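Selected chains from the complex are presented in situ; the others are not included.
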Amino acid sequence: MTAESSNDTAASAACHDTVERAVQAPDVDQPWAELGLKADEYARIREILGRRPTSCELAMYSVMWSEHCSYKSSKVHLRQFGEKVTDEMREKLLVGMGENAGVVDIGRGWAVTFKIESHNHPSYVEPHQGAATGVGGIVRDIMSMGARPVAVMDPLRFGAIDHPDTARVLPGIVSGVGSYGNCLGLPNIGGEVAFDPCYQGNPLVNVLCLGTLRHGDIHLAQASGAGNLVVLFGARTGGDGIGGASILASETFEEGGPTKRPSVQVGDPFAEKVLIECCLDLFAAKVVTGIQDLGAAGLSCAFSELASNGDGGMQVHLDRAPLRDPSLRPEEILMSESQERMMAVVRPADLAAFLQITDKWDVEATVMGQVTDTGRLEVLWHGQTVVDVPPRTVAHEGPVYNRPMARPERLDEVRSDTPDRLPRPGTGEELLALLLRMVGSPGLCSRSWVTTQYDRYVRGNTALAQPDDAGMIRVDEASGLGVALSTDGNGRFGALDPREGARIVLAEAYRNVAVTGAQPMAVTDCLNFGSPEDPAVMWQFEQAVSGLADGCRELGIPVTGGNVSFYNQTGTTAIHPTPVVGMLGVIDDVAHRVPSGWREPGLPVYLLGTTREELAGSEWAWAEHGHLGGVPPVVDLDTERLLADVLVAGAREGFLSCAHDLSEGGLVQALVESCLRFGVGLECDLESLCRRDDLSPFVALFSESTSRAVVSVPAGTGGLWENFCAEHGVPALRLGTTSSRPSLDVEGLFAVPLADLKVASEALLPTLFEH
Amino acid sequence: MRIGVVTFPGSLDEVDAARAVRLAGGEAVALWHGDDDLHGVDAVVLPGGFSYGDYLRCGAIARFAPVMRSVIRWAGPPESASPGLPVLGICNGFQVLCESHLLPGALVRNDHRKFVCRDQRLRIERNNTRWTSRYGDGEEIVVPLKNGEGGFVADVPTLDHLESEGRVVARYLGGNPNGSYRDIAGVSNATGTVVGLMPHPEHAVEEGFGPDRDAAGRLTNTDGLRFFTSVLEGVLTA
Amino acid sequence: MGRVVIDVMFKPEILDPQGKAVAGALARLGFTEFTAARQGKRFELQVDGEVTEEVLDRAREAAATLLGNPVIEDVVRVAAAPEGDAQ
């Protein structure tokens, strides 16, 4: 522990670009363009300050005004999430959008916080470390709310499954997510694995973290109370993620080229695990008045956000920051994105207790400075002022763009190219052959090669995990109160219609939570898109956001926070618009949860919902024909809501022994998964379904209509269940009965042993990635 | 009966181990790595996790923690004929026991070089240890297994010695998950007081929070609980 | 039969959590003369004949393509194993 030490070497104290110098030498050429600032942004900084910025100020503004930190292109659209919210939706929100993560009241004095974030680009450069530090980053967000992180999820998207680069990227990303999360002791309770050539060179690594806390434990990122101390604790600061700052440092000093700075970061999950326990001890001891994690933009972000959210200003001594690399310049220290660090605001009277706890955990802690009443953020370097700015202008009043939007020209062409022209199987034999191919296809095959690399058991509260539709965590051991979470995305539907695509994934996530018996309550989202400077991408973005915001309002569920990832593109080709939705649901007692498979023979099996011929953007069209065209399935959120109501009520009443949502791959994929879940077969008949909904067997099996689920109910309760569904206004159709033979039998079409389905499903990933 | 559960920096499964102790009817006592006082506990569990990040070798740094000085002293030498303090090392705890030379052998990287988390079938090969007395002789159980470095290795004479003395406590069934020599999942010291086990019985003690099925195929699993009831019984009768 | 030794270390500017852990443990055990530690990898590759310059070139190639991750690691040595080495 170094409570007040300085890296006092003559070299680092050397004459620096101070505020004084900025006033005296106003006309220095500054590398604002290299730092990613536009001419008018640089002009605005000069206007705000009434002088040129110092190099440290320039460093701060440039990182904080970047797309990633300022949301400058997305802000005008994201406002919809706040605007399209009713008081009723706000009722359970203890902390809403804008903080590090939203906090939701789940009753009995408990709250949960959850958020999803992307680490796409770093995971392409160095898959293992990029993904690992992605987990680390979102976990710190959750910690900074005062919560204990209790689970993670990892929606992942890769390029073509057989592309050589996928063989490099996928195993590394999976081992990175696994090693970091496993080492933190966080069960991984779900996620996604998707493949599409559009993610070649732009894999999407989104990570969700869930935290739990008592109502009274909420902490916020604000530096209040003049005289309170600003404490940096955790890992030392190295030259991580400071490409731009190095330019700055070298331009400012004539002593030759910049020192080597790492292009990727290595995570230290052990340091983070210790940091988690240390933070929880600090919260319990009530010695923290404000807290902020260090992520993107590092100290620049922590100082300016804490000060901006507080009631005064802040004065800090940058030279006190403990360094891993003593050659770092102040600009670089301000911009460094070194992992496993946190910043707290501490009352002077609490400092001793604070340091005792950090000592106990062997965590280095340094008093960087204090909260002031000046309204300014002042940063000193060896006693000289190198930053003197109004913090809000850095953290919250950055540029806002209303970027041009244009509906892509080719979209109409794509939408009119429907899958109608694609050849379809007719006979039972053909359908079975197709089924076996589909079950083993990249989009539908078993994910267990991935998920067996993740610890799902640690902490002993995992009530559901992969391969069930949602992960479920017991929050309160006494009552069984718990939450369910699902993450869903679908780039293909987004490509055909970004607005409807977003609503479809919202509906899917909602349904995935409802099938487990949990009541959907709140949303976090990760919006993965191409370049906002491309009007077509911006149009997709606006469509997706408004689709999501409207959808959330229709469902009565608020968005609590999320993340925007732009510039996911190779050359001028953007990825499919890929909003990923994380849905949180609450269940009174996890003992009432419903798994996604039937556990015994003799149970009546029902299909809930209506099937239409909807094959555009489907797994079948893509896997069998490489076809992507037409308009995506209709999604009606009122219908979706009715379905969820019957599922949640059914679970509560003890009606459901299995419930599984229908999505990619349609009815037959759901039936296969429900059979394989516990190895119990099914005898079913499609005739009444085909008659009622006017479908061919092929369409009945593979269509991807929304608002559907399969369920099994206890033997002898079929009639009751049918009435129950009728009362709830949900169409329920008896498909068949679970069977004592390990086989999926579709009357008149085919019968296939579960063992064959299992082999077909499990072969692909090990074949490609195991060596 | 008081069972100590040690927390090292980086321990993860100590909450689960403590819960298992409670569900078995014992009192779980939290022990801190930096404190060499065992607070009079009747037995000790070294839990799973990644002590000190497991960066050097798993368990290599934890072995030198002050608490381990006491554990090593009270557990006694591995070949000693007089029983000492009962100690169960699970996963990382097993690695700590091997590094401490309280148990022979070592645990190395899984042969497939990946972390693996799965429900694992085991045969309890020895039910006359302090931690397995409630199991039937040769009984099969299913408990979670989750490790990256779970391959049990030792030289041939050591392996032969363990086998001939009946000190292989549990063996993997239905496929060796990590390359362990002779499918060994757990071993004990000479008196059966100190047991190291790679799989996690503490994750199979509560219905609905462990593997889907138990060894008999029933859709509920508390197969791991008897590790903890065994030691309690031993304490009561000792 | 010859052997080539290839040593790979994290680049100096990259965080080395293993090295950090080792340094901490050494200090706690009283080995205070060691002020810092880094942990890397050592590979031994066996060849049937002698370790010629050609073999070393191939080993360098293998190090660059497979054994080291150039994004975060440096190959710090490629050399014939001295006779005296163990094994």
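Letters A, B and C mark the chains in the order given here, with residues in each chain numbered from 1 onward.
By definition in this document, contacts are C-beta pairs under 8 Å (C-beta built on N, C-alpha and C of every residue); 3 or more make two chains touch, one makes a residue touch a chain.
The shown structure was predicted, so the numbers you read here are calculated from the model rather than taken from an experiment.
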### Task
Only one copy of each chain type is drawn here, so tell me how many of each the full complex in this file actually has.
A x1, B x1, C x2
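Here, only the chains that are shown with their structure count from here on.
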### Query
Taking touching chains as linked, do they make an open path (line), a single closed cycle (ring), a hub with spokes (star), an all-linked set (complete), or other?
complete
### Task
Any chance you could list the residues of chain A touching two or more other chains?
268, 270-271, 362
### Two or more partner chains touched - positions in chain B
52-53, 55
#### Entry: chain C to chain A touching residues, read off their complex
10-17, 20-21, 24, 69, 71-72
### Summary
Per the touch rule, the chain A residues reaching chain C in their complex are 125-126, 129, 235, 238-240, 259-268, 270-271, 324-325, 338-339, 362
### Task
Enumerate the contact residues on chain B facing chain C in the complex.
52-53, 55-56, 60-61, 64
